[in-house]
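Here's the structure we're looking at; comments come further down.
All protein chains of the complex are present and in place, except for one that has been dropped.
Now for chain A:
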Amino acid sequence: MVPCCKMSYNKKHVSVTLPGVRGLSSSSGPRVCIVGGGPAGFYTAQQLLKARQDAAVDVYERLPVPFGLVRFGVAPDHPEVKNVINTFTQTAQHERCSFHGNVNVGKDVTIDELRQAYHAVVLSYGAEGNRSMGISGEDLPGVFSAKDFVGWYNGLPSNKELRPDLSCETAVILGQGNVALDVARILLAPVEMLKETDITQNALEALAGSKVRRVLIVGRRGPLQIACTIKELREMVNLPNTRADMLPADFEGIAEALKDLPRPRKRLTELMMKAAKEGGDDKAEKCWGFRFFRSPVEVIAGADGKRATGIRLALNKLEGSGESARAEVTGQLEDVDCGLIISSIGYKSIPIDPAVPFDPRRAIVPNEMGRVQDTAGLYCSGWVKRGPTGVIATTMNDSFDTARVLIQDMEAGKLDLSVNKPGAQAITALLQTRGVRTVLFSHWEKINAEEEKRGKFLGKPREKLLDVDEMLKIAWS
């Protein structure tokens, strides 16, 4: 059993005596490579550094900027959730850790090349794709994945040209998890509230001119299966100048089921029922509501066939109960007029490299407790390991798990630590021959300073840079 409670690492611990040289130039300690600079990557790194005083950890990230979904996924009006960046910054600045941004693993460097340079490689690259609804009209203008919509208001470079048309009155969101509620809330929140957050300026301006007044959040099962959590629901209920608009029929039989529910589900359901019953101020200009037992079957195009003007929903009935209840078709259909459709039915991991096993059905890297199947020295943590659900705390626990398993393998001799591995020195040199220059953490700090400076000018915590080339220019200036 690995002792998991060694003394916490001292950030100022110096492991070489060469003055001015950062890192371990002559160490023969384990060198670990982490692919992905989001919460999973940083939490795995943190745990490894703590458990082994001789380990060096290098985090590789495709973008010039670190932090993954904490930067690009967490809603702008949830700044406290982003406090975890301080912990990650501490980790990145640790003597035995180095960050390398602007490296596309799988394209600029292969997994096999990384495995040659390191004793172990951990895949923590998350889920950058999204599940598609698989219905006709899904590609029409006016239909977006929540991943792209969230990426747009959070400044993900690949979504900066999204330009969603917000001139319609009704928006329909498919899916009822926390991401769906984030999207609904950002669509309906008062601009005065948003303008002091780190939402991108172009999204802010688009939302200021938005005509969207009604948001329906649609799920295929019932109120007892809803995937969001109570904090997000409470925020919807408390949104200024909005009222809740739900269908009483959707809540039949729910009150009776309450007493047997575990506490989290019970509190959530009670709040939902209260919102459904009380509605809210009739004078409120905006409204939102859940619609249950409905699955999308087709996006309806306008007369010119050029954009979405509605969505056709199939009505379901529930078979079974609780978490495992299934939606079954009834044959009934319902059309909803709307000009904005956002599908929020899940993110999805994609394969990174042909050398890495991938399960296309579950869209994860097949693994046993974080050890990648049939591949010694390769591990995984976070969404690419478990699937794209859970909050930061879930990913934290999971990453700590993978780190412990890796440490166990080191101590049990399953990884040959007697071989010296060159680590980042070799990879950086290799990348250089391919014309790829890395962004170090100190370079990110320049990007960070620039974003904060621009934000200050606008009364925001930061104004995110949207363009990778601009990020690189500032990073290496």
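Rule of thumb we're sticking to: a contact is a pair of C-beta atoms (placed from the backbone, for glycine too) under 8 Å apart; a residue touches a chain by one contact, two chains touch by 3 or more; residues count from 1.
FYI, contacts and distances are computed from a predicted model.
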item: Undepicted complex member, UniProt protein name, chosen from "Guanine nucleotide-binding protein subunit beta-5b", "Ferredoxin-2, mitochondrial", "Ribosome production factor 2 homolog" or "Alkylglycerone-phosphate synthase"; value: "Ferredoxin-2, mitochondrial"
item: Of A:52, A:386 or A:443, the one touching the omitted chain in the full complex; value: A:386
item: Touch criterion as defined above, residue of A:138, A:165, A:401 or A:470 at the omitted chain; value: A:401
item: Residue touching the undisplayed chain, where the options are A:87, A:116 or A:241; value: A:87
item: Contact partner of the left-out chain, one of A:131, A:195 or A:234; value: A:234
item: Residues of chain A (touch criterion as defined above) contacting the omitted chain; value: 3-5, 7-8, 10-12, 78-81, 83-84, 86-87, 89-90, 93, 229-231, 234, 263-264, 267-268, 369, 386, 389-394, 396-398, 400-401, 404-405, 461
